[in-house]
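The following block contains the structure, expressed as structure tokens.
What you see is the complex with one protein chain gone and the rest in place.
Letters are used for the chains, namely A and B, taken in the order the chains are written, and counting of residues starts over at 1 for each.
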Amino acid sequence: MTTATPVQDLTKDQLAQAYRVMRTIREFEDRLHVEFATGEIPGFVHLYAGEEAIAAGVMAHLAPTDYIASTHRGHGHAIAKGCDVKAMMLEIYGKAQGLCHGKGGSMHIADIEKGMLGANGIVGGGPPMICGVGLSAKTRRTDQVGIAFVGDGGSNQGTFLESLNLAAVWHLPVVFVVENNGYAESTSPNFHQSGVDVAKRADGFGLPGVVVDGFDFFAVHEAAGEAIRRARSGGGPSLLECKVMRYYGHFEGDQQTYRAPNEVEDIKASRDCLDQFANRVTSADLMSAADMKAIDAEVHELIGTAVAEAKSAPDPDQSDLLTDVYASY
Amino acid sequence: MITKLGMPKWGLSMTEGKVLGWLVEEGEKVDVGDGLAEVETEKINGEVEAPAPGVLRRRLATVGQVYPVGALLGVIADESDSDAEIDAFVADFQAAFVPEEAADEAAGPATQTAEVAGRRLRYLVHGEGDGVPAVLLHGFGGDLNNWLFNHEALSGTRPVYALDLLGHGQSSKDVGDGAATLAQSLVGFLDALGVEQAHLAGHSMGGALASKVVSEHPDRVASLTLIASAGLGSDVNREYIDGFVAADRRRAMKPVLELLFADPSLVSRQLVDDVLRYKRLDGVDQALRTLAAQMFPEGRQPIVFTDTLEAASVPILVIWGERDQVMPVAHARSLSSGFTVEILEACGHSPHMERAGDVNRLITQFWERA
Partner (left out) sequence: MARKITYMQAINEALEQEMRRDPTVVVFGEDNVGGFGSPGELDAWGGVLGVTKGLYGKFPDQILDTPISESAFIGAAVGAAASGLRPVAELMFVDFMGVCFDQIFNQAAKLRYMFGGKAKIPMVIRTMWGAGIRAASQHSQSLYPIFTHIPGLKVAIPSNAYDAKGLMIQAIRDDDPVMFFENKVLYATEAEVPEEPYTVPFGEASFVREGDDVTIVAIGRMVHLAEQAADQLASRDISCEIVDPRTTSPLDEESIYESVEKTGRLVVADESNPRCSLASDIAALVAQNCFEWLRSPVKMVTAPHTPPPFSPVLEDLYVPSSERIAEAARDAVTGKAGKVGAR
């Protein structure tokens, strides 16, 4: 595994921001878990709780002009990339003022203006698009980068493997972040990739690949920082395999009988990214428990308001069914 | 005595019927079994029969309307019953009537199964009482639903069993050695139900199997009714048998089934589809081919029971349609005077369906005498 950013290398603002991002994601997802069980949320929802350190650690190095392509498990990426939390909640409830005007839902949350190329219902749908982002940046000579997220399951899609190759041969300013959360739906990497580290695939394509502790914000921050600097400076693509676990099921409603008993409770007790972060910053005297509590309270209120507003917000108008199909026709 | 004329339940799945027309005027005298109205159901058309003697005092059903099973279609009463009494009867009935729910299986009898020599037989029983039990046996390619116009009517004072023969309906599709196995299974069925002796009534191939049982186990048979039966002559319409076996599409099956009736319009699309669904069950094709090859090869019937039956002491009733296109009516006409033979005019190979009222009456009287 890689080394971690020394905690003192980050400013208090950066640390507070990182904490805020992770706490917002955690609270957002935990609240959705509760609300989904009431039956009011339509469709499928795939929760990111447990994996926050990855989104926060990667996005800490990005500007709004950088792009990310996400997976079906995209709320965490969207929040970390700066998408409006209330607009996200409205979208998940299918309301007119949602980020996508209610037309995309949880699996297709996007905000191009914030460089969020969307959550994706198609596994492996993102990586080729991020290659395109890289090509665009290189052609227009900007220092933008593109980040493609996939899961351990998604790393077996042809599109992912082709994208690794394409990014390498075109020498693109992109980073592939594999969030290996231990399950492709219900099957384990022990089966679906014979237990071999995804990071090793990078070798075959000629780009650097590293394994990262996905529960450790500082480890992710360090590895992502190096990969993104490499990309921005013309050094080409990289692959990060962040090993982590998800706290909830593949989708809400998944009974998760394929997991070991107490699996989630054990991880929460020993590896939780927010607990680890809190321990590190308080030990180093860079943030206090009170600081974090204050952020917790603000986040709690934000999520609470977001849900309340989403529930009572208006639905899309009938005429919206036919809009936004084309730019012109 | 005021009696309800209600929408009957023909077969297991009927939930409603459309009244096509009245056959009798208001004020006319009617006898038990007289056809009073023509009704169309999903599967087939039939006649609603008078359940009691008297005068048809009210025709309440409108022609062209659909009514649920059990609905009041009319009222039969004596001359002496007053209009006011009849009006009250109607009002009381309508106030209390709740149509049977389509899903309410508990309302009607359910089919049951019996294991005979390791093979499953499905059957339906109507009626109870001290009378000698009876068993109804359908023909080639049929099933126990073929008796939908007869089963309840015949079950007055005795249990009446309608069977799916091996290879048919929902019984096992393993027909073993063919006719011998089928006949054996009938005896096995009686054993399984603890029935010492029964009236047997068979249609077409079912008649031949019943005849076989009489020839081998006469002590088990109280009487024998043969309806357009096989085994009474050496001919059979191979167009029907071979056509039935070969037809695998609606277009091919329809003209084959039309041979069963004097009036081809009785063959509805639903009827054709039901037969095709049966034929597409695994094992049916093999079963039918085995039986056809044995009992009806190339338009011939190698197995004939006339002599055996002549010598048997079991009472025998033979019913035939004059316009039977499958089993020639000549078979009935050439039987000796020892047989009681009833030939019905304007009737095809399925008298029990085409002339249900007459057939029910003939059989009921026959069983009572036997």
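FYI, a residue touches a chain if its C-beta (ideal position, glycine included) is under 8 Å from a C-beta of that chain, and two chains touch if they have at least 3 such contacts.
Keep in mind the model is a prediction, meaning the values are calculated, not measured.
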Touch criterion as defined above, residue of A:P6, A:P42 or A:G204 at the omitted chain: A:P42
Contacting the left-out chain in the complete assembly, out of A:H33, A:H171 or A:H192: A:H192
Identified contact with the non-displayed chain, of A:K103, A:H171 or A:K311: A:K103
Hidden-chain contact residue, picked from the options A:M1, A:A63, A:I122 or A:A269: A:I122
Touching residues on chain A - with respect to the absent chain: 42-44, 94-96, 98, 100, 102-105, 107-108, 120-124, 153-154, 156-159, 183-193, 195, 255-261, 263, 315-316, 318, 320-322, 325
For chain B, residues in touch with the removed chain: 12-13, 105, 110-111, 170, 173, 248-251, 269, 273, 277, 280-283
